[in-house]
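Note that this complex is displayed minus one protein chain, with the remaining chains in position.
Order of writing sets the chain letters: A, B and C. Residues in each chain are counted from 1.
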Amino acid sequence: MDVSTDLVSHHHAGHHPHQHDSGHDHHELGWWRKYVFSTDHKVIGIQYLITGLIFLLLGFTLMMLMRWQLAFPGRSLPLIGNLLERAVGPGAMPDGRMTPDFYNSLGAMHGTIMIFLGIVPVAFAAFGNFVVPLQIGAPDMTFPKINMASYWAFFVGGIVMLVSFFVPGGAAKGGWTSYTPLSVITDKGGIHHWFFNGQTLWLVGFILLITSSLLGAVNFITTIIQLRAKGLTWMRLPFFVWAQLVTAFLLLLAFPPLEAAIVMQLMDRIGATSFFMPTGLVVNGAAVAISGGGSPILWQHLFWFLGHPEVYVLILPGMGIVAEIIANNTRKPLWGYKSLVFAALVLGFLSFIVWAHHMWLTGMGSVVSAFFQTTTLIISIPSVIILSAFFISLWGGSIRFNTPMLFATAFLPMFGIGGLTGIPLSFNSADLYLHDTYYVIAHFHYIVAPGTIFALFAGIYYWFPKATGRRMNEFWGKVHFWPSLICMNVIFLPMFLQGMLSMHRRWYDGGQGWNIANEKVWGLSGFQWNVPISAAAWVMGLAQIPFIINFFWSIKRGEKVNDNPWQATTLEWAAPSPPPHGNFAVTPVAHRGPYEYSLPGRERDFTMQNEPIRDSDREAYAAAAAAHH
Amino acid sequence: MINQPLALINELFGQPPNASEHGFQIDHILEFSQWFMAVLFVGWSAFFIYVLVRFRKGRNPVADHEGVKSGISTHLEFAVVLIEAVLLIGFAIPLWGRYVNEFPESKDAIIVHAVGQQFNWNFHMPGPDGQFGKRDISLVSNSNSLGLDPASEAGKDDIVVLGELHVPVNRPIIVETSSKDVIHNFALPHMRAAQDAIPGQIIPLWFTPIKTGSYEIVCGQLCGLGHYGMKGNLVVDTPEEYQAWLKERVELSGTQAAPAPTDRPEGEPPGGGNIQGSVAPPGAPKTGDPSNNPAPANSPAPDAPPQHP
Amino acid sequence: MDIPYTTTARPDTGLWNAKIGIWLFLASEVMLFGGLFSAYVFLRLDALPGYWPHGLLNVPVGTMNTAILIGSSVTVVLAWAALKMRQFNRYKIYMGITILCGIIFLAVKLAYEWPDKFQHFGAYIRQDRLEKYEEYLGNHHMLERGLEPRVEITGHLHNHDALHDPNIHEYEVQLDQVNAAPTDPASDRPHFWPLPKSQKIAVIEKADVEHAEMFVPKHNTFFATYFTITGLHGLHVLGGVIVFTYFWLPIGANLYKRNPEHLANRVEVAGLFWHFVDLVWIFVFPLFYLL
Partner (left out) sequence: MNETQQPTATEVIADGHVKAGHAQEEPMHDDHSHVAAHVNKYLMVGGLLLLFTGLTVFLSYVDFGTHKMNMAVGMVVATIKAGLVAMIFMHLNAERQLIYRILVFTVFFVLALFFLTYLHWYDPISR
C-alpha cells in the first residue's frame, strides 16, 4: 500500500535535501554554514538533540558515580576510580574514593545538567525546533539567525558548566537550587580563583543558558503565531504545538526573575554585596565581613519563581510528544482535544503562582501557606485532566505496540506515580515530614526520568524517519525499552520507602551513619536498599547501549522508509524525508483537525490535515457532532 | 478504631512510629493522601491494563473514531477535586493554622534556642532563672560558640550544649531555630516536626514528646560538605531524669562548659553496624581547602563520620 | 526560501514578525526588572531602622539624565516617523540626536555619578557605641522628632590608607552636613542641591565601627541594588546605542534604498526597546534618587 498521500509531492522522494525549486538561494552553502553555523531549524534541532543527549548521558554518568558512593560509602571505586582521580584532581577522588565535596559537586551538577542541559534542550529546543515548523507547515523559524544564536549560547553555557569541573576546587557544590548563603560562601579563598571557581562559573554558565532559552522562546512563540499554514487555525494545531507554545511562555516569563537573582548572587560573590546575606553571619567561628541586611529567603523566592514553571517545562513537551504518538498508534483521534488544550493553558498559567510549595519550611504563616496549598492542589487538576484524556484515548483504539508507542504508554503510569506522590507533598503539614527526603527525590524522578525521558525516547524513535528517511530498528528498540522500564522502577520505587523512613537527600553516606536509615522496611534496611537501587542504575546504563548503537547505526543503515511511515496525519509527514531547506515543496493548507484517524467513509484509516474535505467527511463530522448532543 | 486500617499504609511504607502529641494529625493527612493515591493508582492501572489488552491491534483491528462517549471522566475528575478539597479545607489548612498560630503557653512550655552551624546544633537553655542571656556575635569563639555575653546577668546560669538536647516527656517544647552561617533544617522525624534554621531569623517550632527515648535530629538542608553528618540527639527523659540532667548542667553552666556530646546513648544499636566507618574512608586525606571550610574545633571534622561509640 | 511576514503584517494577527518578537522580548524584560525591583522592595522592607539611606544621590544630575532619556525617547519616535514619511535626512538627524543622548546619559553615569559615589565614605557605627558618637548622629533629637535613628557617619575620608592598613586604628572623616550639625533640620537630608561638605573632621575608631567603606556596592543593600539596577539599565542603554548606531551608519541605513519600510520597521522595533529602557528609568529615578 502506498502510504504517501495525494499531497505529498512524489517527485520529492529521495530528493537531495539542499536542492529545491521554491527557494531563491541557489548558491550552495559551505560545510560550516550547512552543518555547524546553520540557520536551518532542522539542523539546529538536530544539533540541540545530539548535544542534549550527550549531556543527558553525562548527567547520568555523574549519577552512576554517586550511586557507587551511596551503595558502598567510602569504598574506592573499582577500575575507573584512579582514572577519575587523574581527571578531576586528587582533591576529589583520593585513592579512587569520593570526598564529600566531590559528592556534592556531582549532585549539584547532576541536577543542573539533567534539567538545563539535558531535558530542556532536548524536549523543548530539539523537538520544538525540528518538529514545530514542520507541523505548522512553515518554511523555517521566524528568526533563523536568533535561532542559531540560541543554540550557540546554550553550547557555550554548557561548556562553561563542564569546565567548572576542572578548575581548582571543583564544580558547584550547593545543589541545583544553589541556596544562599551557602552558595555565596563556598568556593572562595584558598585554592579558589576569584572568578574561575565552581559556583561562579555555574552562575555565569546559567546566564548563558537563560539567554539561550529566552531567544528560543521568543522565536518559538512568534513562529507559532505567525507562520501557521493557511487553514491551520488554533483549534487545529497538534497538541504538541500547544504544549511547546505554553512551554515557551513559561521559559519566557519565568526565567528572567532567576536571571535577576543570578546577577545578584554574582554580585554577592564577586562584589561582596549582601543581597542574600543577612546581618551577623559567623562562618568557621569568624564574623563575615559584609554589610549584611540581605535575605536568604529572597533567593528562594526568585529561584522557585522559575523553579516551579521549570518543572512544567520539563513535562509539557513530553506530554505533547506522547499525545502525538498515542493518537497515531491507537489509530483514533485524541480524546478530549479541547480539554487538553485548555488544561495545558491553565497549567501554564497556574504554574506561576504555586512556587512557595518548595518553601513550606521557611517559616511561612498560615495565610500564605493556605494560599499556596490551594493553588498547588488546583494545579494538579489540569494534570489529572491531561492524563485522564490520554488514558481514555486508548479506549476503542486499535493499538500498535511499536517502540515509540511502548515508551509512550509507559509514560502514562510513570507520570501518574510521580504526579500522585506530589499530592502529599502539597500539604504543608505532610510535607513537614517528607521535605527533603528521598520521597521527594522519588516523586520528581518518576516524572522526569521514566516520564520525560521515556517521552523523549518515544519522540526520537517516532520522528527519526522524518529526519533521516530511515527507521530505527524495532527489535533493538524493544531491547532498549524493557530493561529501561524495569530498571527505572527498581531504582525509584524503593526511594519512596527510604523517604518514608525519613532518609534525607544529599546525604554523602547514603544514610549509613543514621539510625533512621537503618530501620528495616520490606526486608532491607533503608540504607541497604541503596545496593539494589545502584545496581539497577548501572544495569540501566548498560541498557542504553542498544539505543546508542541503534541511533547511530540507523542514520546510515536503517531501513529506508517513505515520507509517512507511521501513516500519520499531521503536516510534518507531508514534507519529504528528510525535508529540504525550506521544508515543503508546496506550501501546505490545512483543512481539518490534527488527528483524523479512522474517519468513517474513508478507505484509509488516516486522513491527513492537508487532504481536502470530501462529502463523506462532512457526513462523518455531522454524525459525530450529532452524537455529542 | 478507625485509625488502624488507615495507619496501615504509613506502616507499610515503613514510617517510624510517631512520638509526639500532634504527630498523629500529620500522619493522618499523610495516610489519607496515600490511600487516595493508592485508590486512584489501582483504579487507573486496572483500566489501563484492560484497555491495553482489549484494544490491541490483534484483538481490535479497526479503531473507533469516537472512542468513549460517556462523561464518566468528568465525574471522576470531579471526585478527585472533591476529595482534594476536603483534604485541603478540612484538614491541611486548619492543621497548619493551628500548628503555627497556637503555640503552647510559654509558662508551661520549655523554650530552647537551637542554633545551627556547619555542622552541628547548639542548644541554648535559659537555666533556672528562665531568662536567656545576651548573645553577641562579636564574642563568638571556639570556646563560646554562641557568643554568650559573660557580662550578662541572665546568662550566668544558662545552659549551652552542643549536639544533644534533653527534654522532659509530656511537656510542650518550643524550639526557636536560627543559624550562624547557612540554612540548616532542624528536623525531628519521630516528632513530626521540622523547621528551616535560617540565619538572620528566629523561627519557632513546637512539639510535645509523649514517649521517652533518644531520637535523631536531622539537618534536612544541604549546608556544606559535612551536611550528611550533622546529627543531633533529642533525649526525651522522664521528669526525674530531666531534673537530674538539668542539675548537672547548671553546675557546669557558663559558656565554657559544654562538653562534647555523645552521639548515641547507650543501648542503642550503632547505625550501619557491619560496614567500616560510616563515611570517611580510613586514612583518606582531608578534603577541600582548610582555610575555606574548616569545621569549628568543637564540631566533627568535616570529613569525619558522625562519631561512633 | 523567504520567511513570510518580515515586513508585511499577517492578515489574521495584523502584525509582522519582529513586532511580536520584540514585545515578547520586552515581556521578558518586564519580568527581569520585575525580579530586581521585587528584590528592592524585599530588601527595603527588611532593612532595620536607619539602615536604608535617604537622599544620598545627586538629584539635579539625576533629573537632567531623566530629561535626556525622555528627550531621546521623543527623538527616536520622530526618527521613525521621518522614515515612515520617507524623509531620510530628517531620520539621520533625529537618530543622531538619539544616539548622542544615549551616550551623554552613559557618560554622566560612568564618568560622574558613579565615581562621585566611589569617593564618598560612610561608617556604620555599632549599635552599642551609638551614644559615643551622639554629637555626629543627634539621635536624641531624632527620637524626639519621632524619626528613625541615624547609624551612619558619612563624608570625605581623609586618611584613605585606613581602609586597608590594619595598623591605622581610626578613620578621619570630613563630615557631611548631616553629621556636622545633626540637630539642625536644615542640614538633614534630602536636598535638591547637595550640600557642600562641612569643615568639621571627626575621628572614628575602627573598633566602634560595624563596617565602613566607600560608597561601593557592598556598602549596604541600598547601594547594592542601586549599582546593580542602574548597571543593568546602563547595559541596556549601551545595547540600544549600539543598535541605533548600526541603523544610523551606512551599513544599516543603506537598507533604506532597498526597502525603506523594512528600515522603518527595524527602527520601530529598536525604538520600542528604547522606550522600555526609558520606562524602567522612570521608576528607577524616584525610587533611588527621591524617595
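Going forward, a contact is a pair of C-beta atoms (placed from the backbone, for glycine too) under 8 Å apart; a residue touches a chain by one contact, two chains touch by 3 or more.
Keep in mind it's a predicted model, so treat the numbers as computed, not measured.
> Which of the visible chains would the unseen chain be in contact with across the whole complex?
A, B, C
> Who touches the missing chain here, C:L48, C:A67 or C:L249?
In the full complex, the listed residue that touches the missing chain is C:A67.
> Write down which of B:E31, B:E84 or B:E176 is the residue touching the left-out chain.
Among B:E31, B:E84 or B:E176, only B:E176 touches the chain that is not shown.
> Thinking of the whole complex, not just what is shown, which of A:M364, A:V440, A:L497 or A:A543 touches the missing chain?
Among A:M364, A:V440, A:L497 or A:A543, only A:M364 touches the chain that is not shown.
> Who touches the missing chain here, C:A18, C:L78 or C:A270?
From the options C:A18, C:L78 or C:A270, the contact with the absent chain belongs to C:L78.
> Touching the hidden chain in the full complex, which residues of chain C are there? Just list them.
Chain C touches the chain not shown through residues 2-8, 10, 13-15, 19-20, 23-24, 27, 30-31, 34-35, 37-38, 41-42, 45-46, 59, 63, 66-67, 70-71, 73-74, 77-78, 81, 84-86, 190, 192, 259-262, 271-272, 275-276, 278-279, 282-283, 285-287, 290-291.
> With the missing chain put back, which residues of chain A would touch it? List them for me.
Spelled out for chain A, the touching residues are 22, 139, 225, 227, 230-231, 249, 253, 257, 297-298, 301, 305, 349, 352-353, 356, 359, 362-368, 371, 586-587, 589, 591-593, 612-613, 617-618, 621, 625.
> Suppose we count only contacts with the excluded chain; which residues of chain B make the list?
The list for chain B reads 100, 176, 201-204.
Keep in mind that, in the parts below, only the chains that are shown with their structure count from here on.
> With centres defined as the mean C-alpha position, give me the chain A-chain B separation in Å.
Distance between chain centres: 32 Å.
> Distance from the CA centroid of chain A to that of chain C, rounded to the nearest Å?
Centres of chain A and chain C (C-alpha means) sit 39 Å apart.
> For chain C, what residues touch not just one other chain but two or more?
In chain C, no residue touches two or more other chains.
> Provide the list of chain A residues touching at least two other chains, using ranges where the numbers run on.
279, 295
> Of all residues in chain C, which touch chain A in the complex?
Listed in rising order, the residues are 1-5, 10, 13, 15-18, 20-21, 24-25, 27-36, 38-39, 42-43, 46-48, 51, 124, 211, 213, 216-221, 223-225, 227-228, 232.
> State the interface residues of chain A toward chain B in the complex, per the touch definition above.
73-76, 90-91, 94-95, 97, 99-102, 104, 169, 173-175, 179, 181-182, 185-192, 278-287, 292, 295-297, 330-333, 335-336, 361-363, 365-366, 369-370, 373-374, 377, 380-381, 384-385, 388-389, 391-401, 409, 412-413, 416-417, 420-421, 423-424, 427-430, 432-437, 496-497, 500-502, 504, 506-509, 512-522, 526-527, 597-600, 605, 620, 624, 627-628
> Applying the document's contact rule, which stretches of chain B touch chain A when the two form their complex?
10, 13-16, 25-26, 29-30, 33-34, 36-37, 40-41, 44-45, 47-48, 51-52, 55-57, 60-69, 73, 76-77, 80-81, 84-85, 87-88, 91-93, 95-97, 99-101, 117-118, 137-138, 140-142, 145, 147, 180-183, 185, 187, 189, 192-196, 198-201, 203, 216, 218, 220-229, 231, 264, 268-269, 271-273, 275-281, 284-285, 287-297, 302-303, 305-306
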